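The block underneath contains the structure these notes are about, expressed in structure tokens.
Note that one protein chain is taken out, while the other chains of the complex remain in position.
Chain IDs A and B follow the sequence of writing; residue 1 opens each chain.
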Amino acid sequence: MSPAELLVVDDLSVTYALPRGRQLIAVANVSFTVHKGETLGLVGESGCGKSTISRAIMQLPPPTGGAVVFEGRNLAHLDTAALRRARTRLHMIFQDPISSLNPHRKVRDIVAEPLAIAGMGDAEDRKRRVRAALENVGLDPDQVMDRRPHEFSGGQCQRIAIARALVTEPQLVICDEPVSALDVSVRAQILNFLEDMKAHYHLTLLFISHDLAVVKNISDRVAVMYLGRLCELAPSARLYEAPLHPYTAALMAAIPVMDPDRCRSPSHLLAGELPSPMNPPSGCRFRTRCPRATPHCAAHEPEWRETEAGHFVACHFPLVAPQGATISPARQP
Amino acid sequence: MNALADDPGHETASPVGATIPMRVRDRLGLRFWLPAAWITMVVVLAATASLLPLPSPIETDFTALSNWPDRAHWFGTDQLGRDILSRAIFGARISLTVGLLAPALGLGIGMLLGMTAGYFRGRVEIVIGAAMDAVMAFPGILVVLAVTAYVGASVPLLVILLGVLTVPTFMRVARANTLVFAQHDFVLAARAMGATHWRVLSLELLPNVMIPILIYALLVVSRIIVVEGVLSFLGLSLPAPWPTWGNMIADGQVELATLPYIPFIPAALMFLTVLSINLIGERLRARTDLRGSVL
Partner (left out) sequence: MMDAGLPLLEVTDLATHFHTQRGLLRAVDGVSFSVRRGQTLGIVGESGSGKSALARTIIRILSKRHTTTTGRITFEGRDLLTVSEPDMRDIRGRDIAMVFQDPTSSLNPVKQVGVQIEEVLARHLGLRGRAAQTRAIELLTSVGMPLPQERLHQYPHQLSGGMRQRVAIAIALACEPKLLIADEPTTALDVTIQAQILDLLHRRQKAHHMAMILISHDLGVVAGYTDTVAVMYAGQIVEQASTRSLFRNCRMPYTAALMRSAPNLSDPPHTRLRAITGRPPDMVLPPPGCRFEPRCDDATDICRNRRPALSASDADGTHRYACWHPVASPGASA
């Protein structure tokens, strides 16, 4: 493993046992690497398993299959104390900033909690770190330390949550839909702010979202998920220029664009609904909604392969999109 | 120090309440303070009863049998010439001791079990749930009647019996609230930071579960006071001559037609006390609900 590889997710699977001996495979055989200093975006619709992956990385609960290797160590093999130490270098930011802060605790205690759990520093040192973290997220410590979360707006709560995530100066921060619950005008503030924090703390980010436009803006590389599996992974600009997986193309076509003249032919629309993860389609999981599906797709599961340097796809009939062409899932190979 | 001083997209926290609309001063009002004053008075009087210049609650004064309220005996005397004011105050001791300690016992055990069940789920929850169902299946009042009739009543026995009977409902309230709050991301966040289960339960969940359960406890207190009253009315609480509100009403009812004040005074005291507790509970619940909606 090269020193640039901060997090390696290898063949990760998460399975839930259901009543009557049935199984729900939430995430199946997912592998990706997050390099030091980059932002990896993880995109997919609800139920695709992207949040399950973030929890599996955090070992909450540990994955049922595969490995999560952080800074060269398999997190599943660490004992309690070592895992607790690793957690100071690996943090998480959640979607709903209000729900992620305990309404009955003061901001000073909330932000100091990671330090208290890890037993870092004495009271004086902790106080100094909390003040610094709050200042860095743009909040005045004297004004906010003794308040409780319900006295703040959603955007401010998200800043407090970010201060808590940064107080131990971690290496990797997993952002699970951090701006989805915020208003449009506040969303841009927090996104800019995450970029600032990334530069200031030399962070590596795993940025999970359902919003492709947001992910493209913040990520260096983007991975697309569908029904528990990775479909495509590519450098951000490349993915948007020339998506290879029909699902990526369909997701992009579905984004509302601020242009009243853009043609909206129904051919752009992805038909049907997400199949039940309890009973996923055979072969390629996307085939039930794919405009290019053939009997071959039902019989064989597509392989995860690299089509060009850094561009991975799992599809039997990837779109061959020439440079500069518009995206159309309807084009035949 | 501030890395973002020049960030144009910078949302600053303002010190003035006006820009933080959540901070609402909601007054509790007379509907809270009047009952609270009554409860405080009853508790203070009951606690300091032996220091007050009161005639003995059990000594009979044969010169003053069945006196209507007058200057010497503010609440009058009963058929045996005992001062009703004194008896009412000493009687409050029993009612309040049982009424507060029994729910406290039930709350303690119930909350422990309920939070454990709601947080860990799985087998723990099934076992605790089954145990609680078993307790609830007992016909509660009959058990209390049987045991007190057999062993003889005492304050500790009443507290334990009535306390155990309230455990299942406290457990359910605690479990339901734990289930709700355990869904919140702040619990996951604490786990992600490496917090132990004990730390999550005590620091993250307990403060949130405590408030609804304390408010529920107020309702239980008022119910236990009535239950204790019923037991002493039936002669199954503390034996005579020691007064409780219940046995005062029982003693007085014989001559209800001619001396109505004798049962009326303890009944009125009990009524006012129970009503006050319920009013306080209702007000507090409305208030926390309001904050809940803001959250």
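Rule of thumb we're sticking to: a residue touches a chain if its C-beta (ideal position, glycine included) is under 8 Å from a C-beta of that chain, and two chains touch if they have at least 3 such contacts.
Only a predicted model underlies this, so the values are computations on that prediction, with no experimental measurement involved.
Of the candidate positions A:133, A:175, A:203 or A:252, contact with the hidden chain is made by A:252. From the options A:29, A:143, A:217 or A:307, the residue with contact to the chain not on display is A:217.
In the complete complex, the residue from A:30, A:111, A:163 or A:191 that touches the missing chain is A:191. Screening A:18, A:82 or A:237 for touch with the missing chain picks out A:237.
Contacts to the hidden chain, counted on chain A, fall at residues 45-46, 153, 155, 183-189, 191-192, 195, 210-214, 216-220, 236-237, 240, 250-262, 264, 266, 268-271, 273-274.
Operating definition for what follows: only the chains that are shown with their structure count from here on.
Rounded to a whole number, the gap between the C-alpha centres of chain A and chain B is 48 angstrom.
Those residues of chain A whose C-beta lies close enough to touch chain B in the complex are 55, 58, 60, 83-84, 87-88, 91-92, 94-96, 98-105, 113-114, 117-118, 132, 135-140, 143-144, 150-153, 155-156, 159, 161, 164, 186, 188-189, 192-193, 196, 200. Those residues of chain B whose C-beta lies close enough to touch chain A in the complex are 1-4, 7, 9-13, 15, 20, 22-23, 184-186, 188-195, 199, 203-204, 207-208, 291, 294-295.
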